[in-house]
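This is the structure I want to talk about, given as structure tokens.
Note that one protein chain of the assembly has been removed; the remaining protein chains are unaltered in position.
Labels for the chains are A and B, by order of writing; each one numbers its residues from 1.
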Amino acid sequence: MPSLPISFLSDFGLRDEFVGAVHGVIERIAPGTRVIDITHGITRGDVRAGALALLRAVQYLPDGVVLAVVDPGVGTARRAIAASTRHGFFVGPDNGLLAPAVAMVGGADRFVALEAAAFRLPAAGSTFDGRDLFAPAAAVLASGEASLGDLGPEIDPGGVMPLLLPLVEHGDGWVSGEVWWIDGYGNAQTNVSPADLELAGIRPGTAVMLRVGRVEHEVAWTAGYGEGHAPIVHCDSHGLMAIAIPRGRADEGLGLTEGLSVGFRACADEAGSA
Amino acid sequence: MPSLPISFLSDFGLRDEFVGAVHGVIERIAPGTRVIDITHGITRGDVRAGALALLRAVQYLPDGVVLAVVDPGVGTARRAIAASTRHGFFVGPDNGLLAPAVAMVGGADRFVALEAAAFRLPAAGSTFDGRDLFAPAAAVLASGEASLGDLGPEIDPGGVMPLLLPLVEHGDGWVSGEVWWIDGYGNAQTNVSPADLELAGIRPGTAVMLRVGRVEHEVAWTAGYGEGHAPIVHCDSHGLMAIAIPRGRADEGLGLTEGLSVGFRACADEAGSA
Partner (left out) sequence: MPSLPISFLSDFGLRDEFVGAVHGVIERIAPGTRVIDITHGITRGDVRAGALALLRAVQYLPDGVVLAVVDPGVGTARRAIAASTRHGFFVGPDNGLLAPAVAMVGGADRFVALEAAAFRLPAAGSTFDGRDLFAPAAAVLASGEASLGDLGPEIDPGGVMPLLLPLVEHGDGWVSGEVWWIDGYGNAQTNVSPADLELAGIRPGTAVMLRVGRVEHEVAWTAGYGEGHAPIVHCDSHGLMAIAIPRGRADEGLGLTEGLSVGFRACADEAGSA
């Protein structure tokens, strides 16, 4: 029976041979396993950015094994975990990285701590768990050589580290949230949904007062990028409100950065006509 | 029957999970399909650079499906297309990106517009056609689940967007063109061929007056990089005249940029001896 595919995300970057070593370990343990690189460009050690990228990707990944390593705590006492879900297995550090994606696919049936010595590669040091601990665990789950329970003791789901994500704040005719992703095109995804805007009395296709930090801009809430070049807000391909300058960079044009507070309210004109 | 391989080029970059999501979609629709990443490092939105990279690569790609997405018009009314050729299928936006590569393999038998709703992934927004429209189309063509005609109505080849490429200009003893690619080593490929130089009376192995913008340099027309460190011109691995500084960077050394005008004429000495 062929192995399950492994989908692999990390902050390893592509300059060093880290990603290649992980691929090599998987191929040695489970020859022929397909490995899909989700991205290895997560900002070094940015667990939240890694968790959000995995959250955005997970419904597009094949059922199989998700291997995610953004692990600033490697070489400390933080736990390594694996989970089984309806979407397949998840393997990574217990630092919140897996939590939103696991929740998105309906939660985990079971978590284990990766403590079984049998599957860890022997290595001089303890600082490359991606290669020595997580890759072998993903490979044996993919090939069926081991079951989840073989990898270590079951742990209490309540003790697994969650990821704290910012909440949207609702007020009288406004909603505020934050930028939680600037993509490589300069588009800014927020944590605010179209439904949040509608709750605030803002309707698709109207003009919106967009607050970026302390500055307000009047922008159109459009259905896509359209033909213009002025800043817009729209429901992006993940179902969240995003800020874009079509054929330009919204991050540079509007001074947007990850984590910045943003707000939305109806334009006076639009609100008046409601 | 195994799927055809898919060769995939984009301007998505590797920082975000865009490329991974496309790979995931293909694996979900057509498990086991081989995907070759041509490059995802095309300058964002630079359709010409993407078209030229695809043109350089196409004869080295396996017969199968070419999936190319450099698509500054995503979210507008631009069409999405697929073509069948002797080399296999091509899928991408109708903005000129595919045109030079399709021409290189002998032209298309047939074009369709990707309008069949059955193959589009449902998504909140309309701004990630690489994932929602182009990847599924490439996957079902690769697996044979759909024929070209299943993807949408046939369109007139004459209405497909061409790519306008700069022409070489010939004069009395000279030829001029432009830089159309600076590679990562700093080498500058021009749109001028060795035959163009020979038409201008310039012979391989001689000294050449190379004009870069308004400045002329005397350089050797060599067969390869050779042992020296001075600037040279040579026929590169794609059959075009390129400007290089062996073991150095010609872009920095000579002030070369993509799109810059360059000219070639024989040296007075060389011309005199002809």
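Points to keep in mind about this one:
By our rule, a contact is a pair of C-beta atoms (placed from the backbone, for glycine too) under 8 Å apart; a residue touches a chain by one contact, two chains touch by 3 or more.
Quantities reported herein were computed from a predicted structural model and do not represent experimental measurements.
If you put the hidden chain back, the residue from A:Ile6, A:Ile38, A:Leu61 or A:Val74 that touches it is A:Val74.
Chain B meets the missing chain through residues 2, 5, 7, 9, 14, 34, 36-41, 53-54, 56-57, 60-62, 183-185, 194, 223-227, 234-240, 242, 244, 246-247.
Chain A meets the missing chain through residues 12-21, 23-25, 27-28, 31-32, 44-45, 72, 74-77, 123-128, 131-132.
The rule is short, and it goes like this: only the chains that are shown with their structure count from here on.
Each chain gets a centre from the mean of its Cα atoms; for chain A and chain B, those two points are 32 Å apart.
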